[in-house]
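Below is one structure; the comments refer to it alone.
Every protein chain but one is kept in place in this view of the complex.
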Amino acid sequence: MQITAENLSCERGGRTVFSNQNFSLGSGEFLQLTGPNGSGKSSLLRLLACLSEPSLGKITLANGAPELTLGQQAHYIAHSDASKSALSVNENLIFWRDFLGGGDLTRALDSVNLSPLADYPVALLSAGQKRRLALARLALVSRAIWLLDEPSVGLDEASQKLLVALMSEHFKAGGLIIAATHVPLGVKPHKNLHLGGQA
Amino acid sequence: MKLLGALLRRDLILAARQGGGVGTALGFFLTVLVLLPIGIGPDQITLQRLAPGILWITLLLSVLLSADRIFQQDFEDGSLEVMAMAPASLELVALTKAFAHWLSTSLPLSIAAPFLGVLLNLRTEIIWPLTLSMIQGSLALSLLASIGASLTLNLRRGGLLISILVLPLYVPVLVFGMSATTGNPEVIMPSLLILSAIALASLVLAPIAAAAALRAYLK
Partner (left out) sequence: MQQFANPTRFLSLANGALPYIWAVTLILFAIGLYGALVTAPPDYQQGETVRIMFVHVPAAWLAMLVYTVMALASAVAIIFRHPLADVAAKTAAPIGAVFCFLALATGSLWGKPMWGAWWVWDARLTSMFVLFLLYVGYIAIWQAIEETGRAAMIARIVAIVGFINIPIIKFSVDWWNSLHQPASVFRMGGPTIAISMLWPLLVMGLAYTFLFLALHLISIRSEITTRKLRNLQIARSENR
């Protein structure tokens, strides 16, 4: 599997966020996006998730599932946790499992160390625990491409180790990760893309 | 299909557990029903004549005011983004969510409303036509409301804007809903059939429009 971006430009509200970006990423590789606030890291991830369209240039996916878009083969973990506070941890994950196409609930709960809280309503979880619940989606449903926007925000040291473990396992399975981050995630990136003017 | 079933189940559970579901809508309904006779006067004959219209308009407003629930929360907490990346089309997601709104709010209201008509001295022989027309009409109401909800997603003062956008679209439902309650048997049947046609047309049109609007907001 190979993602290639050529000549990518992004515009928001009439303002050019970034222009002329090129990169390519193969199976088992990790691309780290860096750059100051407003340099377009999140915008680039949203382009890759097929939530928005580039103003110029194109993104191609080789050796993927041809009938699905790139977005449909990707996990996108953004700043919001996409969980419902009126549902329990288990209910949230069961919904996403059924909605996104199946997976192993117990393994997902274990991978982010939420098994003891499985029957808790999400309303009672702390911010870090909610973040882990969002990350559990990665382990729950198998998708080859992970698009992570500041995945380590709000995580304590132990939880960051869990994230590193999740990512390493994903590389071993031949997955791709593109992550925007301000702090090193603890996994050495294969490639680095710096957005926003002078590096 | 399994995926949409999961979505439907989730939305129904959420509607039952969180406030703003049918309980609140019913409370709103009752409040309006109390205020109107105070405004109009307690004359039984006047109220009896106005009852179907009052019930219909209160139904329109209750459905409309609960419509922001259809997409708003899922947009704010990021669920909608994940749904847009699922192997189902966003049109089907929008349809399922509007359908969940109908099942959880509009349908119970339209079953309860004719019986609440007792408070307005509603003529007993039009309880059935009113119930039937409301059940069909409310499906169209929920679907049209889902268009409005998607158009005003994430807007300040969205509540006022959704009223301007959606209430004109409610005119046909109101007209044929009312004409089913005239008591004239020659008019009842065609009115009910036209209401079904409106509901079916909304079933096709609303998800397309709502999904297009959602995509614009997700950009």
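All chains are identified by letter, namely A and B, in their written order; residue positions are counted from 1 within each chain.
Keep in mind that, in the parts below, a contact is a pair of C-beta atoms (placed from the backbone, for glycine too) under 8 Å apart; a residue touches a chain by one contact, two chains touch by 3 or more.
If you're wondering where the values come from, they're calculated on a predicted model, not measured in any experiment.
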Candidates B:57, B:134 or B:147 - the one touching the absent chain: B:147
Residue, one of B:37, B:129 or B:172, that touches the chain absent here: B:172
Interface with the unshown chain - residue positions in chain A: 11-16, 55
Contact footprint on chain B, counting only the chain that is left out: 147, 151-152, 155-158, 161, 164-165, 167-169, 171-172, 175-176, 178-179, 182, 187, 198, 201, 205, 209, 212-213, 215-217, 219
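The rule is short, and it goes like this: only the chains that are shown with their structure count from here on.
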Separation of mean Cα positions, chain B and chain A [Å, integer]: 37
Touching residues (chain side chain A, partner chain B) in the complex: 46, 49-53, 68, 71-72, 74, 76, 78-84, 86-87, 91, 94-96, 98-101, 137
Footprint of chain A on chain B - complex, ascending: 2-3, 5-7, 9-10, 13-14, 17-18, 73, 76-79, 81-88, 218-219
